[in-house]
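One protein chain omitted, others in place.
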């Protein structure tokens, strides 16, 4: 099958103007940014939110009686409702601000996990998890004498659910699985996994790091117990993200960090905790980045998400078919349901060498293990080249990328 | 003693121009920002560092082969050395990026603390700690069956070290004490406390949240084992800070969060840790704010810190003497060694009412317990009004503040 | 008996006279200073809504299906707030209190100032007043 570069109805040219980085010229060449799964670029409105906060109303939030503090608190507080809407949680009390996906997973492991996981229990992850959704559970297992089990995958990079019933046995006390795998692009059937786990009363955490920037997420529809994501992958700033948890679970969890804000009352004799979500948010929050994350969500709500999503699907399909035409290219991750992420290797060429070649041409891709070493081990490869798209990428960029891949092969695969 | 408003040699007018917030006009009145102990304002260079990063080289750091990622990694990495210099650590490997003071203390409690504190041990804090340097230790004690002991203070808000020898007994396994108390302004004799603790081989964590923005800190001279601070209180952004730890201690500590970056190798069979400091930094770091924190340190190095410090001392002395002249004002915290923080109460007037009155006049102070409830309990008061200065504050602002305090008393203390 | 909506409108009209937060603050302080102190016997822990920066004591009594609130606070400003609430909600039936939407709070333009302490902001006081009303409602059923 040969697709030709088709113009989408989505106005990519207009939208690109919102992202200042996209006009950068590394080595004097137009930037082609295909490293979106690592971090997305930011629209001007997100940058403006930071500037505006620091230039006009920077102050510590809550408890402050003065003008700046109230303005900052109002701007901060309203973001919890925005995040709630973004993933359709049922109340903003279910939203906890964290540094990012990694901290979110660790928070759950340190609170829910420490309280509920015991010797002999198992925790179930999938074969295609990011290190951030493996290592916290390994550490918890190590501490508690529990065991990590793994939902296997096939050669397309799809989870094989045949053994799921077995894995969800009486010992299994928790499931942690990614919505979309960053190394392969696979979109997992998490709704099915969650339903099966729930039929055995096992709670499920969903790693939504890759999902939120591409699909509209509805945590109530998924019925997941926890959901985590990072703002920096969904047009927001670094250093902030959110953990969603069902209120009933959050209420029963012990606190996470100790400090200001998370307490009701402190004395040397004893201390009582504040309500959810504050119980989990000790210390001065990352005020500016929370506000900027709110600006990112406003931006998501400002355009046609379905059209943006279609643009990504078009990019994925077009680039996949073009790569498939190159004999020495092998795509790693060929699941039926995929996000706009293409991992591949080139016969006889090292992935990093290819990545560096593309870099000299102004193309930004990621190479290596993508923090998913077990996935690379499974495929028996040291790493891949990964091109990951966002709606602001264009078919012309894909054409240029394919052209340069061919040159890289000429130079390197000898 | 009556001081008159003296002009300092420090060019406050020039320096104020670096801080955009200082020209805000809440309710049409010039802002008088005396809430610096809660959070400092940011110079333009810090805001510019954020804009510059997000507009020109936003990318995920480390392992990226492309131009933006390398530029971001270089800008990110160099900050570790800047922070090292800022507190004079002996190597940048002793610097761990954390969200702020609160996370730093919790990190030490969760790693060093969990590994080393046992049933029957005691942890020693002081009577004037911020909740962030009490609650993590209470939680650790609760978990381990250990006990929290407290260095007492006198009616001036000074620590009383008479009992220190006793408190540093064989059961005592850790000391956590603030360099400068946020509620009282007291500068504690931490060098002496550290020396005494070390003579019994007990490690000491110093909460430097209030200290770094006012005094030049030298962790090698102090010889503390851990030192934590938040960028947002020292002209930097929210959401970032640093934990210093002696390398030999850090090397032996278990990791903190699990995830990307903190590992050397991951497999489902077992995982090995990366080197210090990366072992403690899981996940995508707060890249932009780390870079902006570096800009804040550059700014500190760009002017005469001794003169800035003198300006703060002048503000403290002048304001203290003016307040002392008002009969119904009682200053809480009258230690010999004080930072530019004045906590006080007004007879017959509620602190919040006074704070709100000042707010109507454009003056930003903090009121309440200042996350130091045990201090308020000790003094038997529900809270204080706190004016805290930074070098960009002026004597004229103090004059206006005193004038408005007198009006507040007329209105409220009836 | 004036309805809750009528009283709200009067308060909205009163506040319309003030342009600035400064004037509104002083007006609320004045109202607070006029509120007659609660008898010591009612200042119990049971009646206390403890907040971070001030405490409120609130109690209610019923007479012929009509509720009356009494309250006090260590903050004059909070006393002013609660006096405003009492102007609206005292001397009303439990039903009317439970159903009151209290739109005046938004309209007098003080929401952010009045809500500034999470624990004992207006919301907590309103909640407590409505809880009293619910209690008396059930008693009368």
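Residue numbering begins at 1 within each chain, and the chains themselves are lettered A, B and C in the order written.
One rule holds in what follows: contacts are C-beta pairs under 8 Å (C-beta built on N, C-alpha and C of every residue); 3 or more make two chains touch, one makes a residue touch a chain.
Remember, it's a predicted structure, so these values are computed and weren't measured experimentally.
K.L.:
Which residue from B:22, B:50, B:65 or B:409 sits in contact with the chain not drawn here?
P.N.:
Residue touching the chain left out of view: B:65.
K.L.:
Going by the contact rule already stated, which one of A:263, A:351 or A:375 would touch the omitted chain in the full complex?
P.N.:
Checking each option in A:263, A:351 or A:375, the one touching the absent chain turns out to be A:351.
K.L.:
Considering the complete complex, identify which of B:40, B:60, B:73 or B:404 is in touch with the unshown chain.
P.N.:
Residue touching the absent chain, from the options given: B:73.
K.L.:
Please identify, in ascending order, the residues of chain A that touch the omitted chain?
P.N.:
The missing chain touches chain A at positions 27-28, 349-353, 356-357, 359-361, 367-369, 382-383, 411-412, 414.
What we mean here is this: only the chains that are shown with their structure count from here on.
K.L.:
Calculate how many whole Å lie between the centre of chain A and the centre of chain C, each centre taken as the average of the chain's C-alpha atoms.
P.N.:
Computed from C-alpha means, the inter-chain centre distance equals 46 Å.
K.L.:
State, to the nearest whole Å, the distance from the C-alpha centre of chain A to the C-alpha centre of chain B.
P.N.:
Comparing mean C-alpha positions, chain B is 32 Å from chain A.
K.L.:
Can you work out the whole-Å distance between the CA centroids of chain B and chain C?
P.N.:
Computed value for the inter-centroid distance: 38 Å.
K.L.:
Among the residues of chain C, which are close enough to touch at least two other chains?
P.N.:
52-53, 113, 117
K.L.:
Send over the residues of chain A in touch with two or more other chains.
P.N.:
63-65 - these are the residues of chain A that touch more than one other chain.
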